[in-house]
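Right, I'll just put the structure down here and ask away after.
Heads up, one of the protein chains got dropped from this complex, but the rest are sitting where they should.
Now for subunit A:
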């Protein structure tokens, strides 16, 4: 029996009145560095010319004009704005408070505008394509992050998200082809994700094996398994086994015709709409239902849950399986949308980015989704810029999503608290 330490907070309020300076300083320092980087762009590599931002598509209710701005002047203005925001952040911190998140968001949008104005000087930035593509690319990340959030909220660390995505992609390609319908593929992908979850649960919940190790092993196992099956079976019969029908884009009437919002959010495939639904349902279920309350209790204080008659390990299993279904659906995105065929290791470590989104999103489904969207944007940005011909070397652009991950997690998350029993197996008694 161990003694529980009880810390009586010195302040009356739950939050300490004074935010520790070192932690709070991270935000203004990070903003300052970004401001300087953007300033260096104009200082040393100014690119003359005009940049055009295209905001409209053909089928909107009304057309938004293209916006054309002089590149260098725009970047200079942006630098001034960024410096002002950085100063505001430093001021707030000097008064002993944290930099508000909306200020960081405004900063990010302004900085991105400046960067685009510079990078695309003399060219046209397809804003709609950039944003819509970001959402499409974020779909597996969002599904993966939702699965991760659910698992960790129930107390099971799921490193195997990548394995679930990859196995889902594989199953979707193969069974989608066999069934002759992408829906069959989606169902198979979800089951594949759940299968990985089941193995994870078997070791992590029933046999108390270290969850991080099991997760990593599962990822490697799935890579090996899918590569083997791909090489031995799929590659031999590409037409019979690796050519699924894919989901078509569906434009939602009315909503799809709103300028900017419509083409970005409502002219997507059914998987994207399912993603919207999944985010809403998971957030609602986790916070507003009996099931969610129990899941959170099991992840925070399993023994307390046990003493009120909640079956801890059964709850963990069911939650993990549901999380697996969701993550598996994310895997289907790889093989049932644009390029409907499976390729070896095609997830490219997206599961790990999803895991970062879980932490960046502080174990909250909506915040994790926003984080995943941010990573999707970074990925798509590198693609779009290389298409329109950017002055940034393509290798650097490929690093972008990961750089964003590191900056986001290290610089902006601040102190976040994982569920208390995250990663701790529950033994009775």
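One rule holds in what follows: contacts are C-beta pairs under 8 Å (C-beta built on N, C-alpha and C of every residue); 3 or more make two chains touch, one makes a residue touch a chain; residues count from 1.
Operating definition for what follows: contacts and distances are computed from a predicted model.
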Open item on the list: Can you match the unshown chain of the complex to its UniProt protein name from these: "Protein-arginine kinase", "Fe-S cluster assembly protein SufD", "Serine palmitoyltransferase" or "ABC transporter ATP-binding protein"?
Closed with: "ABC transporter ATP-binding protein"
Open item on the list: Touch as defined at the start, partner being the missing chain; which of A:106, A:250, A:270 or A:293 qualifies?
Closed with: A:293
Task: Sole contact to the chain not displayed, among A:38, A:241, A:305 or A:397 - done: A:305
Task: Touch list for subunit A against the chain that is not drawn - done: 1, 3-10, 14, 16, 18-20, 23, 288-294, 296-297, 300-301, 303-311, 415, 420, 428-429
